[in-house]
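One protein chain is absent from this view; the other protein chains keep their places.
All chains are identified by letter, namely A, B and C, in their written order; residue positions are counted from 1 within each chain.
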Amino acid sequence: MYAREIKLSGHIIDSLMLPKTLDLIMDKGGDFKILDFEVGKHKKDVSHATIRVAADTESLLGEILDELSEIGALVVEIKEVQLLRSEKDKTLPPDFYSTTHHPTYIRFKDEWIPVEGIEMDCMIVVDPENKKAVCKPIGKIQKGELIVVGREGIKVVPPERPRGKKGVFEFMSSTASSEKPMKSTVKKIASEIKAIKHNNGKIAVVAGPAVVHTGSAPVLAKMIKEGIIDILFAGNALATHDIESALYGTSLGICVKSGEATVRGHKHHIYAINEINKAGSIKDAVEKGVLKKGIMYECIKNNVPYVLAGSIRDDGPLPDVITDTMDAQDEMRKYVQDVDMVIMISTMLHSIAVGNMIPSHVKSICVDINPATVTKLADRGSAQVVGVVTDVGAFLPMLYDELAG
Amino acid sequence: MYAREIKLSGHIIDSLMLPKTLDLIMDKGGDFKILDFEVGKHKKDVSHATIRVAADTESLLGEILDELSEIGALVVEIKEVQLLRSEKDKTLPPDFYSTTHHPTYIRFKDEWIPVEGIEMDCMIVVDPENKKAVCKPIGKIQKGELIVVGREGIKVVPPERPRGKKGVFEFMSSTASSEKPMKSTVKKIASEIKAIKHNNGKIAVVAGPAVVHTGSAPVLAKMIKEGIIDILFAGNALATHDIESALYGTSLGICVKSGEATVRGHKHHIYAINEINKAGSIKDAVEKGVLKKGIMYECIKNNVPYVLAGSIRDDGPLPDVITDTMDAQDEMRKYVQDVDMVIMISTMLHSIAVGNMIPSHVKSICVDINPATVTKLADRGSAQVVGVVTDVGAFLPMLYDELAG
Amino acid sequence: MYAREIKLSGHIIDSLMLPKTLDLIMDKGGDFKILDFEVGKHKKDVSHATIRVAADTESLLGEILDELSEIGALVVEIKEVQLLRSEKDKTLPPDFYSTTHHPTYIRFKDEWIPVEGIEMDCMIVVDPENKKAVCKPIGKIQKGELIVVGREGIKVVPPERPRGKKGVFEFMSSTASSEKPMKSTVKKIASEIKAIKHNNGKIAVVAGPAVVHTGSAPVLAKMIKEGIIDILFAGNALATHDIESALYGTSLGICVKSGEATVRGHKHHIYAINEINKAGSIKDAVEKGVLKKGIMYECIKNNVPYVLAGSIRDDGPLPDVITDTMDAQDEMRKYVQDVDMVIMISTMLHSIAVGNMIPSHVKSICVDINPATVTKLADRGSAQVVGVVTDVGAFLPMLYDELAG
Partner (left out) sequence: MYAREIKLSGHIIDSLMLPKTLDLIMDKGGDFKILDFEVGKHKKDVSHATIRVAADTESLLGEILDELSEIGALVVEIKEVQLLRSEKDKTLPPDFYSTTHHPTYIRFKDEWIPVEGIEMDCMIVVDPENKKAVCKPIGKIQKGELIVVGREGIKVVPPERPRGKKGVFEFMSSTASSEKPMKSTVKKIASEIKAIKHNNGKIAVVAGPAVVHTGSAPVLAKMIKEGIIDILFAGNALATHDIESALYGTSLGICVKSGEATVRGHKHHIYAINEINKAGSIKDAVEKGVLKKGIMYECIKNNVPYVLAGSIRDDGPLPDVITDTMDAQDEMRKYVQDVDMVIMISTMLHSIAVGNMIPSHVKSICVDINPATVTKLADRGSAQVVGVVTDVGAFLPMLYDELAG
């Protein structure tokens, strides 16, 4: 038998760190002995456990420890992090370490160094001279960079269950149902938003074109104007239909007010693109007085940055769209680490893209009428995702009323 | 070849009667010759066509004519309706005629007699002495009754496309999308409701428990109080959760206001049933001052009749619930023929039950967050069904605002 | 502060009993002190904890203890169960105890008596002379019966997490996704079925009409014939469409083989009901040689009992349908306590009805193409529900192949 000791600290029972640890060992076919267990006797006390993990083979033990490290278990005998050089651009050394989205530290020269820009499914690149560690996706790895491999000297710190009553994010986390009273959910989200804005926190919105189709564009525009939204992530469709709506009152040719198809309306989104192409860019169109309202207009007027990422189904696209998806990702990376909350509305594609980039402490809300989309996002390991299965056309107005009221 | 002449009259081109006729003949493998075609040259003119339908066998011809009769084609040579007696309760003679939900007439003793209480998938029972024809479901057929068989002497009159711009029902009919601007749909429905109430028309609501779960019960209660709703069809669950909500502020133990689970809340619906059982009935509970608000309270207070139909999943049930489903259907039949509009909210079971009973001229709205439910109802042949895929918690408040505004 | 001691025993960490206990106390605003904690050091060892639960008011403490008892916590100082008489049929004394679906015992005259026929949301009725306790729904409570009230002397034993690797039910429990490889899920379900049949266990099927529409009726018929299925719960629609399919090859008029609409096909389900009405019952129709194949035929031929529960949307219904829903529930109750597995296919209504009746040790599989249905059933507190989001037309043939192979 191969064995090793691990240590768990914190509210390890009710934050499920301990149960998950035992579960995982059993699931993988390993064995355990609890060597020491100091229970926090009162509500605010922390607990500590030392557990001897055993397995039949060294590789199985390694695998178990690897998984345990992701839920915050720390190998007792702390060793130095292991590093290997990449031998070619965009390639990784054997047994490379793939990141979680939780705060992560590496043991380098007897110090715990934080990993900067943490993001899921990325690698840790170490700059030994400056004692710095940064998170990088595989596509940005350069030949010769030092990559963290193996599992020694890596510490992951998942978020803990808050003491006392649960807040909206803890309360809701696993539930995404269309049968819950939406008003109360919206109320809680609104109060989180107010708290964040009160502390000068930043809120990102990831929005799909349904925001415009369902008639909620004016509400989102107002939220941008009033400083509630600090950054907008979207695609060509949201921007095009917003501009179409601002210029012609339609979205994909459907009149946003009456819901009726407009004569020759299906051409309106091409008209909209044409107008922006003539002006040069969305900003130019605003400055020339062509574009006078809407989501994109308020972004320009209020210096709210936006990233419009291209997709294979785009018409046009608008000149502001970043058609290279890797460039678009990089542009998004500039903003995500600073954000305190992300509201994702009716766009699985962009929501997953952003969801993969944001650290686990960022509060996320995923709004969609399709429960599968909400479940898919919540399943990606983001415990802090509040899923709301509802009509997009109802959510934003309700949220705005709650914020204003 | 066996052949027979049929006649089509009305706006037969744009109401699709003529195209459907030709389609059907070709689909079934028949042949046709257009003998005469008088086109209505102007918008308001009607057209007339005489078509010779042919088929290889007499039985195929019969089948084609049978199907054609359901879309309003009339066999030129009008014969007397054929009748046969039922030989046993709940059984039918061979080749019995199964009804549509369109207005239907039979040719009896050289007169066109209207069929009373028309309903889908039922039989026509004729009382020769009083020259009356009534629609009956198979379960109510009695031994010895005269049943319409074959296809001679039956005239079906499907609704026609209105001239001029289409109204909300024509406009929406085939579309049930969560990407349409809901506000405009709701506006149109509201204006139809106002028009119906202006003409002293009657509106039925078919409601599932999600109305309560999502917090919309007070809105529906107000609509009942204000005389907008004339009849309520529901089940034990809606009534129980409404009463639970009125008595304890929860629905299935979830606080309707805060959305949080209440301590011991899952027992509240049993408490609610217990209170009504103690009082005797919902009416008794209102009169004794036990029940003081909510949907059921307003029904009692405002003499709005309700039918609560039992289902296999019921807890309790409440004493007002009709546990025998056939008795419940009969109770529903007392009301449906007089209704001008039916609003079906979040209950596939009860909606299909009501949908099968209402004649085709009744305007129907089906609201559900699941597009499959909406599609299923629309597919049942009711061209006049407006499907709205949205959050129930958003629909009713929006509709009420529109009605009040 | 009001306080009381509770005791937890078993694999209380990884079966989540302990974490849930602490969670619950904190959620409700109570406080705790862990007085004693003996950790099971090895995988197979059990753990024991004694916890002092405190709250500001006596009623809050009561509520907390009440909830804790449902997850298996036992109040240390065991008192006698409290009983009160019902004062009227179908009514309950104040503070009655509402059951879970876990095995339950009451402390009566210094003995732990098991509650018979345990079922969710019911009451415990005690027969003091025979020292017997039975579970009864509110609708069956009779005046004068002794009902368990309060929370003293009640012991609930939720199922424990099995040691070692998880089986299919533990493995799947929380996941219901259309993106999982279905074949492996079906393989695991098949091996569970084989194990149950090997031990002469009983399997119930709850089936909706989609089984017939999607062409899987012959597979279900074969499973009944081969003794895999021991009891069938369904409604009028399943039986009618199965018989329609056996007699005419169609289901709701759609040819089950070709998928094409049959001429006059929508009448076929009425024809089918008519034939059975003429014969007298499904059994009579089989004996008279009218019905020669299909699901219902195999039930009759192989003495597999079935319960057909009526619903408000039924046409007909067939003479075998129990139109009174409370009578139908009683008929179902005769079978559910003996069953080892329930396979619920495409019928939310009947599945919830059965789901509410079955004790928590019964393995349940819920198959539906709509993820909301699967989630709804899994949410009803049955941890042992395996949700499979898939096409019904694909599931049964695959399962049969796996069972045969």
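Just so we're on the same page, a contact is a pair of C-beta atoms (placed from the backbone, for glycine too) under 8 Å apart; a residue touches a chain by one contact, two chains touch by 3 or more.
Because the structure is a prediction, the values reported are computed rather than measured.
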Option from C:Lys183, C:Lys334 or C:His361 whose C-beta touches the chain left out: C:Lys183
Hidden-chain contact residue, picked from the options A:Lys187, A:His350 or A:Lys363: A:His350
Interface with the unshown chain - residue positions in chain B: 13-14, 16, 18-19, 22-23, 25-27, 29, 31-35, 37, 39-43, 161, 163-166, 177-179, 371-372, 375, 379
For chain C, the residues touching the chain missing from this view: 171, 178-185, 188, 210, 213-215, 251, 254-260, 369, 389-394, 398
Missing-chain contacts mapped onto chain A: 28, 63-64, 66-67, 88, 90-92, 96, 98, 121, 137-139, 235, 263-264, 266-267, 269-270, 273-274, 277-278, 309-317, 319, 323-329, 332, 349-350, 352-353, 356, 370, 372
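Criterion: only the chains that are shown with their structure count from here on.
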Chain whose average C-alpha position is farthest from chain C's own: A
Innermost chain, taking as reference the mean of every protein Cα atom displayed: C
Intercentroid distance (Cα basis), chain C paired with chain A, Å: 38
Distance between the centres, which are taken as Cα means, of chain B and chain A, whole angstrom: 46
Length of the line joining the C-alpha centres of chain B and chain C, rounded to whole Å: 33
Chain A, residues touching no fewer than two other chains: 178
